[in-house]
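Only one protein chain is missing from this complex, and each of the others stays in its spot.
Each chain carries a letter (A and B) given by its place in the written order, and its residues are counted from 1.
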Amino acid sequence: MQLSRDQLLQAYRRMATIRAFEERLHDEIAKGEIAGFTHLYAGQEAAAVGICEHLADDDFIVSTHRGHGHCLAKGVDVKGMMQEIYGRATGTCKGKGGSMHIADVDKGMLGANGIVGAGAPQAVGAALSCKMDGQGKVAIAFSGDGACNQGTTFEAMNMAVVTKAPCIFVFENNHYSEHTGPAYATATSTDIAGRAEAFGMKAWRANGCDFFDTYDTMRELLDYVRAGNGPAAIELDTERFYGHFEGDPQRYRGEGELDRIRAERDCLLAFRKKVTEAKLLEDGDLDAVDAETSALIDAAVDEARTAPPPTPDMVLQDVYISY
Amino acid sequence: MAALKPFAMPKWGIEMTEGTVAEWMVQEGAAYEKGALLTLIETDKITNEVEAESPGILVRIVAGAGETLPVGALLAVMADGPADATEIEAFLATFKPADALGSAGRDAPKPAAPEAKPVAAAPAASSIPADANISPAARKLAEERGVDVAGLAGSGKSGRISLQDVDQASRPAAAAAAIGGTPVSVAVDFAVLDGFYASPLAKRIAHQNGIDLAGVTGTGPRGRISKADVLAKVQPAANSNAPAGAAPRVVPMDKVRKVIARRLTEAKQSIPHFYLRAEAKVDALIEMRRQANLFLGGKASINDFLVRAVALALIEVPDCNVQVHGDAIHYFSTADVSVAMATDRGLVTPVVRGAERLAPHDIARASKALLAKAQAGRLSYEDMDGGSFTVSNLGMFGIDEFDAIINPPQGAILAVGTTRRVWGEQADGSGAFESRIAFTLSCDHRAIDGAVGARFLAALKALIEAPERLFPQG
Partner (left out) sequence: MAQMMMREAILETIRAEMRRDPKVMMLGEDLVGGMGTAGGPEAIGGIWSTSTGLWEEFGSNRVVDTPISESAIIGSAAGAALAGKRPIAELMFADFVGVCMDQIWNQIAKFRYMFGGKSKCPVTIRLVYGAGFNAAPQHSQAVYSMLTSMPGLKVVLPSTPADAKGLLTQAIRDDDPVLFFEHKALYGVKGEVPDGDYAIPFGHARQVRSGEHVTIVTCGMMVSVCERAADSLAQEGISCDVLDMRTTSPLDEEAILDSVEMTGRVVLVDESPPRCSVASDVAAMIANKAFAALKAPPQLVTAPHSPVPFARELESAYLPSPPKVIDAVRAALAYR
């Protein structure tokens, strides 16, 4: 591990922020104040952070409906996001998009997307733009064990290979595509990355619940792609702690499964264990981060609750730049 | 076989219920060209000339000259070619008078209260089979207008006949021939204006009026030059009235003149007129008018101010603001003042409506517009209809005073004389010249008593002599 103390704290802070953000949303949504559909990322933090810690603002990511983690990992403002989810005029998207469509193009976050698989070709396009610029920048398409079956994913992979686009296909296999398991729905469920390899692309695999495994694997992958070798893929084995959407009763879970994955596959606990055992950080350091994160989320929710709602005249704004 | 069509009593204006055939200008059996004068039809207000929309033959006259018939009644039968008596008789037998052929939708008569219908309905040759593919409203209209739907191609699904299909079929053949004839050019002749970001109509207007679009600012959609922007640059058209003194225009106004004569004779003979006379001092009014015109930049005449004063006086003395209808008196809460106007076609009295709500300059505008229409012979029924009081001003001819004849069904008329300079005693006992106008109020004694008339004149005089009251307060 070549990460500095600051980098370690930063990584932990990112993951803790995501965890706190999602856990808090789970509670708030149950109270009924938040409209629409929300899909929580809690449990998969290591995947988002392990990847995005390598990226700059001019590297691009395209996310899915379960996008809060990717947004936060890429540096999108926490309070702006909370306000957006609460549907406020001061939200990141002025209350126009909501949870599923948060974007911050200036930070290279080209949008969470409500259509499964739609992001993959968009990431290829962003990668083509990077290729034109020739600065070694990349574009990353996040998808899952569900999106890997969508036609757009295949088209995107093929196109990325033939155009040698610096595009990275990330398959976060959290073992559920909506309410169905990949063993049923995904023909090569034990090896999704193999699909990318079938298109002639190099693919890596890593443990998506272990920050360090993800981070180290990504370093190698990114060196490869930034060097101009064309696209690559990575399959991350991970878990989501909540349902497909908030309100999902999760009857498809096995007996004691949720408890087990919280106990055995919690990336924050794993991170803490590793860094404290290796004497890189102490519990106190991490606890302090937890406390600050918690306070930040509290403040975010309080501000979101009192932020101004959008007004009816805003319905027609921003349909076009000029019409 | 010729195509026969009915010529029914037309409906001009919402209130017309009947008309009188004054004179047939085409003989029975004679052919006529498009645009030929067919007949003259009188109504309460105006004698109308009816012109042929397309060429044809007047195969049968049904309504004789002088006959008065309701709107929609059959007056004659027209055909596009010679027709024999059998055809004509058949046509007459099946003709059903309809409410005038206004738009089927908009002018449709209000449904009458349902009456018990005779058990054995007279079988009409145009009865429609119960299983015909026709909408309920269309069926009803077809029966009313005697339209034979058997051969009609319906525009609806599976040939269903709609109200519109029946409406169209019931009307005389269109004046499609009115459009067309000699070839025309459709070239876009203002292509030279292509470089300008202006709407097609704006370019057309600019081209017609020789306007250079280079200097025009666009306020249309997306900053485009629109019609309004160009129209703002169009100079008002030069006064197109024919100069006086040219050879006299001969307009056959005998019928209108006849109508005027008939009505006024009737009025003089049947209404018990009495006359009240008063004078008002108008120095203040004249000065007020001068200042108002200067200040407001308008051109209100003394008469416009007088109409205003009359309106306010009618509101003050509502018993003078009446119409007489047989045994009933109609009282009005608004002052619709008829203003007598002399035109080449004769005297007309169009109405300035709601004059109590109009400032003198608004009255000036309204009168001016009505005068223009009157002079062009384009006054409509709406312009002339109603009114409870007339103002007739012969002052511009130097007439000191006169007695006017009431226009029935109005209750009164005010005759206005010229402004005279008269030596009068002032409040302090000295003498000075004053400007005065003499008024004569003719009243219908059936509805208006002397005291009422007198109160009206007093109110009028008070308003005229305190002319600041003529402007709306607040």
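One rule holds for everything that comes next: a residue touches a chain if its C-beta (ideal position, glycine included) is under 8 Å from a C-beta of that chain, and two chains touch if they have at least 3 such contacts.
Being a predicted model, the structure only gives us computed values, none of them experimental.
S.K.: Looking at B:64, B:136, B:151 or B:181, which makes contact with the chain not pictured?
M.R.: Touches the omitted chain: B:181.
S.K.: In the whole complex, not just what's shown, which of B:48, B:133 or B:168 touches the removed chain?
M.R.: For the chain that is not drawn, the touching residue is B:168.
S.K.: Give the residue, chosen from A:92, A:186, A:207 or A:238, that touches the chain omitted from the document.
M.R.: Per the contact definition at the top, the residue touching the missing chain is A:92.
S.K.: List the subunit B residues touching the unshown chain?
M.R.: 164, 168, 171-176, 179-190, 197, 199-201, 203-204, 220-222, 224, 226-227
S.K.: Kindly note down the residues of subunit A that lie in touch with the hidden chain.
M.R.: Subunit A touches the chain not shown through residues 60, 62, 84, 91-97, 101, 103-106, 110-111, 113-115, 118, 120-132, 139, 151-152, 155-156, 158-159, 162-163, 317-323.
Here is the rule we use: only the chains that are shown with their structure count from here on.
S.K.: Averaged over CA atoms, how far is the centre of subunit A from the centre of subunit B? Could you give it in whole Å?
M.R.: 76
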